[in-house]
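Before we start, here is the structure in question, set down as structure tokens.
Of the protein chains in this complex, one is absent; all others appear in place.
Take a look at chain A:
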Amino acid sequence: MTMRFNDETFRDDYTFHNSPAAIRRFPFPFDQDSYMYSVNIEPHRRGAAGSVFQHRFDVDEHYVAEMRDREITLRDDPLRCQSLPHMELAGWDFLELVMVSKAEDYPELFELHRDGDRWHWINRPLGIEQRFIFLDATSLPCGPMEYITRQTQGDHALLDQREGNLWMDAGMVTSQADWSLDFDIGMNFFEWHAPVPKAHELGVFQRALKFLLSLQQGAPVRRLNWTMTVNPRLDTSPENYHKWGPEKRTLTAGNVGAKQYLRVELQTLWRMPRSNAVAFPIRCYLLALEDLVTVPKWGRRLHRVLRDLPDELAEYKGFAVNRPLIVDYLSRFDDCAPTSAGIFPDD
């Protein structure tokens, strides 16, 4: 299989686009016609060929453009990538996990040759070839976590485990749904989830933390999270709210199908060997409503979910102001027919 990479942008002229194949493999997050928080965690098992669950780290047509966008964001704001001093070992663990996974899963795109601590990495899509000494940070152009996350789609947090809690002590965060690594760095699991409404009362975070503290090596898990974004923008950060916040007000009945995106995060969690830290990649997928409704089941279901969502969730996810426009648009694709269980298209 050869992969073609889109020439596209996630800012300014927003030339981002999904091919028909990318639409079909979009990780639609709703398995029923309504939504409420739950600890919706499942084993990160290998999924069907072609799906985003096929490989441990999904590489798709947006890879090269996303890495280019990350470079721009980092150039403007280097604090999007931070690693507290005690997290370097976790960075090496993560570098190993990504390099080994990608080289095995995409041999035509990535190669890893290891001779003891002497490693040789080839990344064809980005045109990178690097020889380095594993666990010797001076042999890479930057720290191990920064090095590998500049070559891996999605945001990535590395969580230290101590005192019966998880601590966000390192990360690369340039494609986030309105949260800030610079603000959250050093926080524990409850602190960084503090802004989420309703879930605390449901005991969701207590249960999720207990589960994650016992996460085992070789048994990664995943969950899907979602929000709504106007324009295909990866960097919807608090730091740049002045750039993307006002764009929410540009939505009209005429452009909502093209400009309003469902934003889905494929979050995976991995126990790492040497550091005992937990790696938390958050991979972002964007799909315009007009593309989404080409799958009839998704059009029907998204209409029902957004129509019936509690107000505080629409507020928290930042689209309350546009909800009437969105629901009105989607209602045209909901013929009230029943929908099948599960997230995948019917045909």
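Following the convention adopted for this analysis, a contact is a pair of C-beta atoms (placed from the backbone, for glycine too) under 8 Å apart; a residue touches a chain by one contact, two chains touch by 3 or more; residues count from 1.
Heads up, the rule we're going with is that contacts and distances are computed from a predicted model.
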| item | value |
| --- | --- |
| Missing subunit (named according to UniProt) among the choices "Autoinducer 2 import system permease protein LsrC", "MMPL family transporter", "Solute-binding protein family 5 domain-containing protein" or "Ferredoxin-NADP reductase" | "Ferredoxin-NADP reductase" |
| Among A:127, A:218, A:254 or A:338, the residue in touch with the chain that has been omitted | A:218 |
| Selected from A:107, A:203, A:238 or A:273 as touching the chain missing from the view | A:273 |
| Touch with the omitted chain, as defined above, among A:113, A:131, A:210 or A:243 | A:210 |
| Contact partner of the left-out chain, one of A:17, A:55, A:68 or A:86 | A:86 |
| Where the missing chain touches chain A, by residue | 84-87, 89, 135, 160-163, 210, 213-214, 216-219, 273-276 |
